[in-house]
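Worksheet: the structure to be examined is printed underneath.
Only a single protein chain was left out; the remaining protein chains are all shown in position.
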Amino acid sequence: MAWFMGIDIGSGSSKGVITEDGKLVAYHVLPSKANYRVVAQKLRDELLAKVALPPGDITYTIATGYGGGSVPFSNQQVADIRCCARGISSVFPLVRTVIDVQGMSSQVIRLKEGGQVINFVVSEKCAAGSGRFLEVIANVLRIDLKDIGPLSLKSKNPITFTTGCAVFGESEAISRVSEGISKEDILAGVHKALANKISTLIDRIGVEEQWAISGGGGLNVGLIKSVEERLGIQLLVPPQPQLITALGAAIMAEARGGLIARSEITN
Amino acid sequence: MMSNEKKKRAINRLKTMYPLRNLIDEMYQRGVEASKIGKPTAWSMVNWWEADPILKAMDIEIVYPENYGAVCAAFGAAPAYLDRSDSDGFPTHMCGYARNCIGYAARMKDLGEIPPEAPMGGMAKPILLLASGSLCDARYKWFQALGRYLDAPVWTVEIPHPGVEESFREGAYESAINFMVKELGEFVTFLERLLAKKMDWDKLAEITDDIIKINRLWYEINELRKARPCPMHSRDFWSCMNASLYPAGDPKESLKLYQDMYQEVKDRVENKIGAVAEEKYRLAFAELPPWHDLKIFDELAERGWNFVIESWAYHPPKPIDTSQVSNPLERIAKETYQWFTGSFKGALKAKEYMGYFAYPYLEYARDYQCDGALLHPLLTCRTATNHLMLVQDRLLNKLKIPSLVAEGDIVDLKLFDHADTMRKAETLEEMMDHYRGVRREEGLEW
Amino acid sequence: MTEKERKGLDRVREIYQDRAHRAKELKAEGKQVMGYLCLYPVLEMLTAVDLAPYRILGDMEEPITKADACLPTVVCPFIRSALDLGLKGKYDFLDGVVMAHICDVGEKTSHIWRTYLNPSYFYFIDTPHTVHKAAQQQLKEQLKDFKKTLESFTGRELSLDKLKQAIKTYNRQRALVRELYDLRKPDPPLISGAETLQVMVALMSIPVDEGIDLLRQVISEVKEGKNGPPKKPARLLVWGSIIDNTALIRMIEELEANVVIDDTCVGSRAYFPNVELTDDPLDGLVYRYLVGLKCPRTFRESVFGETKKDYIKDLESRFGYIKDYAKEWNVNGVILQSVRYCDIHGYEVPGLRDYLDHIGLPNIYLEHDYSEAALAPLRTRAQAFLEVIG
Partner (left out) sequence: MTKVVIMGRDEKICARIVGPTGAEHRRLANKVMEEALEQANLSFNEISCVIATGYGRINVPFADRQITELTCHARGVVSLFPKVRIAIDIGGQDAKGLKISNGKLIDFVMNDRCAAGTGRFLEVIAAALGLKLEELGEISLKSTNRVKISSTCTVFAQQEVIQRISEGIPLEDIVAGLHDAIASRVAKMVKRLKIEPDVVFTGGVAKNAGVVHALKENIGGEILVPDEPLLTGAIGAAILGKELTLKAVAKGETIQRKERRLEEATFFNRGN
């Protein structure tokens, strides 16, 4: 028996998983808050408690994500893009393109079997290309983030955001509200705007079936539908899209840790 | 301790680079000193030495505000100058070098002298602003805008920018050269009036000849970098390019130092000595490097990344024979025009219509057998950014070479994200591995 | 009423709503339509060889998506929008395109356009940056070559006579545009700025002779003066980078102001300079397109070869014509506007404001994102400016 850990410290939330022989046995999600070290420790404690193991039983730990450098107990830090590709590949082996929508940015990753990255593109450092845009608009409309997806699906006439900036988008939403446009239509509009940004990323690296979505954006049915409509495709949605990167980290830990274990034996 | 030493050795720097770089630094200082004691000084845009030999032959000291922008950025003096430009109403999205210079000029006007805080002795008050119509809008609009602060006249020199196909039409070459020669002639007449002295044509011919020799040699040195492993890293290139790009000092001295460098590089090729310990990946670099974060190249070198070729704009043109041209202005025109159009033949054949800026990267990537490219767009410099998406697309789709975009800026140094670039670099390795296989499958030779 | 019978301003509005309609009709009739970007392609030469010129514009209402895959977002949004429309196939009806070195991003976009859209005919004019004699000669040499490529593309001769004819026709159209602009001199003006802009867009979307007819109808309707704008306290000049959508002008005119004159390239800049009919018509054309067109993309000295610069004299020589406009159209305020990331206009702003302050004309600078919604925040600035000068 060997256990492996993947820790993904994102800008908004932090995710951790433990795998055993390639299978997910425990996961935990916490808001990242201010101190990444603290959240990483807490994540580990919670994960170990769930599987009732002492820390020493974890063969190898890989940290990733925005705060991946602040995980004191990790054996290695790996780029989130690679972890995401490995993670999605473990869930959907036929996926060749994954759209990863995070709080700080969106990225589109093309991969081959086994989850090796063959191309990727990351959105500009602009809130309008990330999940953050949705939050900003949800906030200004005073709607709970988890409700915006379902609500947007009720729209019959989504507005067009003519600006590509979250801050402008906010004032545009305000002025649309005062023009009497429904919140549903505004929300559908912001989903469409983000879907457009994502499709621009896709335009840049080309397309290949099958498709999946990961990251926090994968929890939002409105966004999924907008992307599907915009690109005329079907997105595979993993059961826990926000965990994919952490899962990929654990899977890489298995590969890496397994190697070390073998070399110890041969030595 | 250990790792520090290792880091220092990750890139095997050329020994002959050091004296050349010292010379470049000295040249700058000498220029500043000369201008401070009242020698006529021109502020000039980097002009692919279309105008430099002429200014030198007329004994004008040249300072390059574009370079001075980089100096101010490195010394931390830029933010105050940028603020001044912004508060004088210049839009903030414009070229960082230009805004730095505008702020500097505004402050110099207020004080009536070189601002005391100006790094490296500052830039003396010019008698001439020599703008350039080539490569970017800022390079003449910015000098025109300096009229608010300086009473120096502005002259704009031109290098034509034809389309790839258009450049091969009957008479196009002659017309372009004729245009440049006439304009340079007017410029000389203007300088004679400005300085009340005559051009020394023999001196001009000699300087021009020396500069061309430097460029040939520098070209040959860079040709040697096609070897595996590549003997010279981009960092050595950047350290030395200035003596060829805008030869401000004594060309004969530079020439000697480039000769030494040629020997060292040739020796490395013969003995298969690479610029990095283990050359796992050969890369091209696009546009100006992140000057304040050059250590990233050491980190990448530790991972086996060797930077074997870099931005087109700073490389000397493919050699053409102008030794029989007797009029130095015509010689200058032909050489500088070649700089811009030298790759057009290949571009036309490849049906690539952005014949400079974009196409040369394709040629380089093939000739230098690159595995990948690191593209560094500069956010307030549209000219260094416009073409990079096209480059990225063409490299991948035509040559199966993946690349990485890492944003930065020329003056706002904070824009370059070291950690993010390393994160992407790690991913690029996976891609370079993959595409190596793809190239082999498609019969590309590396 | 059938479409062709519809006259004057109604027809203008129709064309403005669906710019490509007439071009597509012409194409169906067997005429070749030639796209061009900005003001530097020489339209007289296209018309002389029986091509219908059609100006490539952007669309402020259409989000830019496809172009973001080939141009970075830190460049002029107008150019990005135009390229975006091209990549989306909205300019597929064009038989070819003529582009020019208008500015750096315009130049690069020309090459990108050619690379990705591969039009059957493409020509790039490398417009010089200076107006010196040698630069004029260099442009002339290019136009000779341009002529040859047009002839071989169409299989028709571009004869001297036809070229002279085309020059006369265009000058006639230009004179009519002046006449229309003159109708904005009274107070209140007989036609609003927004409507004038629609007329200009329409002219750039149809052949020149049809434009002449249209202008005649519009002028006679405007002279009848039934639906002119009301009298308002402010009479404004709008300066700056391209405006090809009425949103901005409409926003200003919804406030206490009439826009009575512009210095923009879908307006006076495009139509005020005439072509002098020279012995070799190319000479007149070169002069008009290089020296006559007043776009800040071209570098000019107040005196060729001056060795000492006088700032005010320099401003006078660069912007003096704006003072003339202000006098003739009795302007009491200037709105300087530019799309973000437009370098050539950006560098001009402090100098032009210095000049306007110098001649005592109140002014304000507005920068925008070439997007209709992004104009909303500018309303407050424009209104406050009017409150200040009012």
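Chains: A, B and C, in written order; residue numbering restarts at 1 for each.
As a convention for this text, contacts are C-beta pairs under 8 Å (C-beta built on N, C-alpha and C of every residue); 3 or more make two chains touch, one makes a residue touch a chain.
Everything quoted here is computed from the prediction, not taken from an experiment.
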{"item": "Contacts of the hidden chain among displayed chains", "value": "A, B, C"}
{"item": "Contact residue for the chain not shown (choose from A:I174, A:V207, A:I233 or A:A255)", "value": "A:I174"}
{"item": "Missing-partner contacts on subunit A, residue numbers", "value": "11, 32-38, 66-67, 70, 104, 125, 127, 132, 140-142, 166-168, 171, 173-174, 177-180"}
{"item": "Hidden partner interface residues of subunit C, rising order", "value": "377, 380-381, 383-384, 387-388"}
{"item": "Residue ranges of subunit B at the interface with the undisplayed chain", "value": "83, 86-89, 414"}
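Convention: only the chains that are shown with their structure count from here on.
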{"item": "By number of C-beta contact pairs, the top two chains", "value": "B-C"}
{"item": "Distance from subunit C to subunit B - Cα centre to Cα centre, in angstrom", "value": "35"}
{"item": "Geometric centre distance via CA averages, subunit C-subunit A, whole Å", "value": "46"}
{"item": "For subunit A paired with subunit B, centre-to-centre distance based on mean C-alpha positions, whole Å", "value": "40"}
{"item": "Two or more partner chains touched - positions in subunit B", "value": "389, 393"}
{"item": "Of all residues in subunit C, the ones touching two or more other chains", "value": "69"}
{"item": "Sites on subunit B touched by subunit C in the complex", "value": "88-91, 93-95, 98, 131, 133, 135-138, 140-142, 144-145, 147-148, 150-154, 156, 158, 160-166, 169-172, 175-176, 178-179, 182-183, 186, 189-190, 193-194, 351-355, 357-358, 377, 379-380, 382-383, 385-390, 393"}
{"item": "Subunit B partner contacts - residues on subunit A that touch it in the complex", "value": "69, 78-82, 112, 116-120, 122, 124-125, 204"}
{"item": "In the complex, subunit A residues that touch subunit C", "value": "124, 126, 160-165, 168, 171-172, 175, 193, 196, 199-200, 203-204"}
